[in-house]
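One protein chain omitted, others in place.
Letters A and B mark the chains as written, and numbering starts fresh at 1 in each.
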Amino acid sequence: MVALLEAKALSAWHGPIRGLYELDLTVEQGGVTALLGANGAGKTTTLRALCNMVRRAGTTTFQGVDISRRSTEDIVRMGVAHVPEGRGTFVALTVEENLRLALHTRRDKAAAMRDRDLVFGYFPILQERLHQQAGTLSGGEQQMLAIGRALMLAPKLMLLDEPSFGLAPLIVREIFRILRQINEHEHVSMLIVEQNAALALDLADTVYLLETGKVVTSGPSALIQNDEALRKSYLGY
Amino acid sequence: MDFFIQQIASGLTSGAIYACVALGLVMIYVSTDHINFAQGEMAMFATYLAWAMINAGVPYWIAFGLTIAVAFFGGLFIQRVILKPLEHAPVLALVVCFIALLSIFNAIAGMIWSYTIKQFPSPFPSHDLFGNGLVSVQQLGVVGVTLVMLGLLTVFFRFTTLGLAMRAAAQNPASARLMGVRVAWMLALGWGLAASIGAIAGMLVAPIVFLDPNMMNGILVYGFASALVGGIGNPMGAVAGGFIVGVLENLVGSYVIGNELKLSFALVVVVGVLLLKPAGLFGRVIVRRV
Partner (left out) sequence: MTANWANKRGVGAGALLAWAGLALLPLIGFITENTSFDYYMYMGQSMLIYAIAVLGLNLLIGFNGQISLGHSAFFALGAYTTAILMNFGGWPYWATLPVAAVVCFLAGLAFGFPALKLEGHYLALATFTLAIAMPQLLKYKAIAGWTGGVGGVLLDKPDPPEWTGLSADQFLYYLCLFCAMVLFWLVFNLLRGRSGRAIMAIRDHTMAASTMGIDIARYKTVAFGISAGITGIAGALSAITVAYVAPDSFTLQLSISFLVGLVVGGIASLPGCLIGGAFIVLVQNSAQSISDWMKGTFALRYDVPAWAIYGVLLLALMYVLPDGIAGGCARIRAWWTTRGRREAQ
């Protein structure tokens, strides 16, 4: 397999406080990598550092191109779609406008319209709610909209920040099922941050375990799933 | 009755101009939370440019269009070059900065074109619309230009992806960035549009009040009042507010307090709205961030 995204010695700060210590991380082409760990371990910070949303150091390459100094917007335009913590819904825009926003950065309008149908295929509920204000959607629907918005960017890599946050277990399972389909059918690689370790381990092929801004261990998810000591002390099940 | 209709007509005419000023203010407020005290002087300066072009023999409507374009790039420039470094500055620094811009524009206009008042041509004839002395073509023209501009802006914000991106950037900058929207440029674009709208207001009002460097002082205050009445975060509200304030001003001026206290009336409206209904008639409630 080929590395799609590679971070070397990635560090990050929140103002004066350091949140990440020289992290090495790889996402394979077509693969799903999960970042697991407790609150404050630096998972969200890692995603933000990869997109240059916080002060950071170290090198990041995406498809072999150095993106360490690119702006967030440029990184997104290169094909990295970030589904942020809290879903980033544009509450006063309609669902349709939330999705159409992607057309601002895309030249291939026809392909974009096909992508829209694709989104509706995965999330039919969005088509039903098309002209509703996005702020009136339920949490689960907003999460679907956030993933839909990301899909509209025709990404090669999706960064997902706790897609299960605040959602009912049934909906979480549904969303993870769809994420797997997106990964398999659209060949979108994923880097996913999760509190729900069991679900993430099912979806991911590679796992990084974080504690206070450092990698504790990493490896194929099957290995971690079978290591009971590790599971008990870090993942709590 | 005739007098009353005349007052309404002239109220709607001033209202159209206040609406333009208010719309410019709202445009900047929505995307940056700033109140641009230099909005009036920027409009005045643009109007002088139009005056200079017309005096040099440029046909009115070409000068009109060119001025809007120049104002647009001027606004863009101000945001990118002057305001960008003060992005994270405290409110006081920004207010000082806007006041500085106001002084500079006023002084430069006075320096180049002097403080003597000048005639500014109107593209509309001043004669009556129906020959009964109630509504003039000029008044209708001012309201018409404003409505056309509003229509164009509505189409832009509602149906183009660029307009959509600007709205998204104003609403949730962080999330807009993650959709690949260059938020910093959207702010600059907002400034450019605000400057253009202001220029239109200036060119519409100049034939009525005559052109001089202090021409926009009172009008800006009415623009503030209109924006506040409509709810300062709401473009459509600003326009409605403009018409409401324009008509009220004329009626109160002719029937209650006389023309000499019109600015005090604006002061009462501003303070009154801020105190009694800070969200305006059509705005959402202003949430205080902690």
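The working rule: contacts are C-beta pairs under 8 Å (C-beta built on N, C-alpha and C of every residue); 3 or more make two chains touch, one makes a residue touch a chain.
Predicted, not measured: the structure shown is a model, and the values here were computed from it.
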item: In the full complex, displayed partners of the excluded chain; value: B
item: Option from B:5, B:62 or B:100 whose C-beta touches the chain left out; value: B:100
item: Positions on chain B contacted by the hidden chain, ascending; value: 33-35, 37, 82, 85-86, 89, 91-97, 99-104, 106-108, 110-112, 217-218, 220-221, 224-225, 260-264, 266-267, 270-271, 274-275, 278, 288, 290
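Here is the rule we go by: only the chains that are shown with their structure count from here on.
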item: Distance between chain centroids, defined by C-alpha means - chain A, chain B (Å); value: 43
item: List of chain A residues in touch with chain B within their complex; value: 51, 53, 71-73, 76-77, 81-82, 84, 88-93, 97, 100-105, 149, 153
item: Chain A partner contacts - residues on chain B that touch it in the complex; value: 161-162, 164-165, 167-168, 171-172, 174-183
